[in-house]
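Here's a structure for you.
Rest of the complex left out; these chains stay put.
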Amino acid sequence: GGDAGSDTGSGDSESGAVSGSVAVDGSSTVYPMSVAAQELLNEENPDIQVTVGEAGTGGGFEVFCTGDTDISDASRPIEEDEMAVCEENGVEYTELQVATDALTVAVNADLDVDCLTTDQLIDLVGPKATATNWNEIDPSFPDQEISFFFPGTDSGTYDYMAADVVGDESEVLRDDVESSEDDNVLVQGVSGTEGAVGFFGYTYYEENQDTLKALQIDDGNGCVAPSAETAQAGEYTPLARPLFIYVSNSSYADNAAVAAYVDFYIENLSDIAEIGQYIPLSDELYSETQSTLESIGS
Amino acid sequence: MSTSATAGPTGPSSGTGLSAAVDLSPKSRPGERVITVVLQLSAYASIAITFGIIAALIQPVTEFFSEVPFGDFFAFDGTYAVLPLVTATLMVTLIALLVAVPLGLGAALYLSEYASRRARKILKPTVELLAGVPSVVYGFFALTFVTPTLLQEILALDVGFTNALAAGLVLGVMIIPTIASLAEDAFSAVPQAMRQGSLAMGANRMQTSLRVVFPAALSGVAAAVVLGMSRAIGETMIVTLAAGALKQFSLDPRDGMQTMTGFMATTAGGENPVGSVAYNNLFAVGMLLFVITLVLNLVSISFVRRFRQVY
Amino acid sequence: MSIAATTARQVTLATGKSKDKTPVSLAFLIALWFSMFFGVLVLLALIVNTAIDGSTRFDSELLTNYASIVRPESSGFRAGILGSLWLMVFTALLAVPLGISAALYLEEFADPTTRWNRFVEVNLQNLAAVPAIVYGLLAVAIMALLGFQNAGIVLGGALALALLILPVIIITTREAVRAVPREIRQGSLALGATVWQTTWRQTLPSAIPGIATGTILGLSRAIGEAAPLVVVGLAGSVLFDPEGVMSRITALPMQIYSLTSNSREELQQAASAAIIVLLVMVLGLNALAIFIRNKFQRSW
Amino acid sequence: MASATSADTFPNMSSLGEAHVDNERRLPAKPVNPVMETRDLNVFYGDFHAVHDVNLSYGRHEITAMIGPSGCGKSTVLRCLNRMNDLVPGARVDGEVLYHGQDIYEKRVDPIAVRTQIGMVFQKPNPFPKSIYDNIAYGPRVTGMKVDNMDDLVEEALNGAALWDEVKDKLKQSAYGLSGGQQQRLCIARTIATKPDVILMDEPCSALDPIATARVEDLMLTLRNEYTIIVVTHNMQQAARVSDRTAFFTARPDETTGNRTGLLVEYDLTSTIFSAPGDKRTEDYISGRFG
């Protein structure tokens, strides 16, 4: 563990008696969940001092792999060069999936479009996309100019759309769009502009269902609407993605506070995912996460 | 009066008597020496800071340029292209200056030429308050008021949620005091005699302000504008929040665009692994920003020099 | 001079309307007035707009509670406020002695005509305009150099802010010191006092109100900065009070920055209320500086 | 050789400075039909009573000198004569200042119009940071004077200030390149370019060297033919050399507050003031016993 997490937790594994500090940093996507875990844990045991940062997945791994933090939030799996750094510094870790994020492609509620194929989606948002009217995507779509509302280029959501959904090697999307780091702004933009399209986390859509319309995505198996069920079931492809926390094995073993935090996190995972506005794991995935957790110690 | 000793001074205490010799030899004052050295080192800390900044930037920057050719960096298009950031920065700065130069200079002229001493004592700090408002607050204000209410509702402009216009306007308000304060110093430094000379010839205040005071203070005014400009270029939070996070080349102020500082702030908190080319890109942009503001500051300082020497 | 000319003069004197009040000069004056008060009006609009947004949250929980996304309606900024106060104290501890020493050296000891000292001078003015975010990068590098793995602690944040305001403090201190008349210095030196004695016993005490003003203004700038803190890596969510220089903390402007990208109504209101808290802190410091300047600064 | 002393001093004054031919003037004891007049003039700076009850009249085409120790209010009185005191924050003027019989402190009077009639030259030369030409042209331009040919006017003004020959080849150069004495004459030229009636001068030579001083003094005597001149000076010999009438001021400390209020002690023909002062204080001052 790092400096902040180095004081060994005292007392037994009953979280009520544990004290110490836990340093969490990383993805801003996972951030709300880790914060929820922190808050709920502190309600039971205020002596465990958790700090949660949102340096981004990359920034999180940097401090994690040098041993500065105990836990790293990630909206993508760790990359090879990052693994190398961890290895170099002797940081062993365990990856735990904590929720599923389903990107939702939302359009203005008045727009008469319901479903896009993955290719159409790429034609719409990809870096080579030129369409400025819906009927250029598909002649059956209305003659309506398109306005785009995308997340900022540094957000995990943007990266996911660019790298994993569109899959173009430039890893960028079209740039004649409006963009904000604030998903809330995107929601407002899409709901307030005729012919607008945007994408963001599923829960933002869920909260604003009355003003937005979520497009179904046809990845070859018919149109699938975003929902907790379709995401959990792995049907909502390619827009659903897993979210992780990476736990330092030595912190977990040596620092009772870290162990208490992680145990608490996983124990209350569905509540926490809900507060973080993500889709909870399916039962299957959840038990997988639980068993991985149990294996950390050994 | 001494007749015996050529170098026989009087004892200072008696004033009339003689003392053996006046001791004018240096006393050792080790404490003073130590203090002087300590103070001197503190002063040179500022040099250390400058070199520190350069040192902190140089390693990642060289790494960056070992992998990315210069041409890819100074380009309008491409993953590492900086020019869209530069044009966005210039666009936002230009809008800010359009707001702040007339208003700042107007306020400065009012303070130095019209306001009574008493009023100035109250008004000047009031204007300076604007510089004290945290930039996150300005950014929030741009997002929640200027864009939706002022630009979209009242002016019915077709602007996006993030746009260069709102960022520039708010940024302009923020640098008003920088320009006003420095320009006011320059106006106040114009000797009173110059004004009296003009007024005594039957000029009115406006003529005196515009034809005598303003030209006399011109290089100070230029310094104020340049410094305001460098403030605007270096400001981060307002543009990060209000101008948007999308790197794109656009000359339409109604578009959202990412500035150099905005890029740095979001990249520092982004997804890229530290040490990766994309992350080092941050330092390359930071270096460019440092160089740009450095040049502007030097220009500003040389203007200030000039106006100090005039009278 | 003829009598005719004399009478002509009398006529021109008593026109009854002043050349200072021609339409053009009046329009000019109004334009100046507008410039003068435009900024203030914007500030008022900002405060009113934000205060209305945050009006539901002006309660004690805002100050005493920690941030909460579980119960956003009672989310508070205790950690950020305390963090900002801690940062301010340590920033002052780092920057003020160093800044005053540097200013005293440059103003009282250094020979301003040497090339080296002129370079120091220009360098200082430059540093005052270096973008805040660059200082964040520098602080991270220095912390690494000092062997601290994590810069997101009180020390790291304070270091970034201290670097940021050091030039401001040096420059304002120099101005305050320069305002002490030469006669006082000369009087002391002519009595056989050394330069340091003169500085310590005459110049510095006389300059204290000016130095205090500059320091407070510098600190009020520091307390509102978010960009360098983001770079330094201050945590966004901290649910405990700072305990020492090595304590991980958050700061009020960072919490606000973080909330701007959160969509929940309650949290937006909390953010507005927090902005008012931040403004009260910053504008309060400014007011204090103005008060000190007007009340204690001697006009020689 | 004696420093200026009373009694027999004034007669040998003229033997010290070169006597000016036109200085042998027979003037009436009081100015007849004066151009300007102050009646019960009192000036306050805030609460401070700077000048008390000054009654003076200034004769046409005469040079009137105001002398007195530092702080006795000479400059203050002078500034009242063209309302330059309006520009001093906190300054308040009581009493009347008549110009051709009209009170310039009356409500309907525009101070700017007053100043175009009553020009002023200051202690330190204060040319504008413009070219020599523009310095001269400034006044006519801002006052909206109708000028047929500005070049002619500039030449005329510079000639009037005995400066034309020295500067005619560098009219477009900055006025800052001139020497102190030339700058002061430029300021005089600038003033006469607006064709005023009266010229006020506040210690016009105190920043100049002896040669430049002599030039300006000569110029004053020439200008007297066309203008009415009122001059404040610290240099008694200068007053003796150039002025027709001299007013001597001093300052009296208030018994309770200790503030020193200026007042007019004596006003007479210069020859009388220097040869037979009517007041002990005048005598003390001009004999150098204080000041």
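Order of writing sets the labels: A, B, C and D. Residues in every chain begin at 1.
As a working rule, a residue touches a chain if its C-beta (ideal position, glycine included) is under 8 Å from a C-beta of that chain, and two chains touch if they have at least 3 such contacts.
Since the model is a prediction, treat every value here as computed from it, not as a measurement.
This structure file defines a complex whose chain copy numbers, by label, are A x1, B x1, C x1, D x2.
One rule holds in what follows: only the chains that are shown with their structure count from here on.
Think of each touching pair as a link: the shortest run of links from chain A to chain D has 2 of them.
Pairwise, the chains sharing the most contacting C-beta pairs are B-C.
Averaged C-alpha coordinates put the centre of chain C at 49 Å from the centre of chain D.
With centres set at the average Cα position, the gap from chain A to chain C is 38 Å. The residues of chain D that reach two or more other chains are 112-113, 116, listed in rising order. Residue numbers of chain C whose C-beta contacts span two or more other chains: 18-20, 260. Under the contact rule defined at the top, the touching pairs of chains are A-B, A-C, B-C, B-D, C-D.
Residues 27-28, 54-59, 61-62, 75-76, 79, 81-82, 149-156, 159, 170-172, 175-182, 185-186, 188-189 of chain A are the ones that touch chain B when the two sit in their complex. Put simply, chain C touches chain B in their complex at residues 18-20, 22, 24-25, 28-29, 31-36, 38-40, 42-43, 45-46, 49-50, 53, 97-99, 101-102, 104-106, 109-110, 119-120, 122-127, 129-138, 140-142, 163, 166-167, 170, 194-196, 217, 220-221, 223-227, 230-231, 253, 256-257, 260, 271-272, 275, 278-279, 282-283, 285-286, 289-290, 293-294. Of all residues in chain D, those touching chain C in their complex are 60-61, 99-102, 104, 106, 108-114, 116-117, 197, 226.
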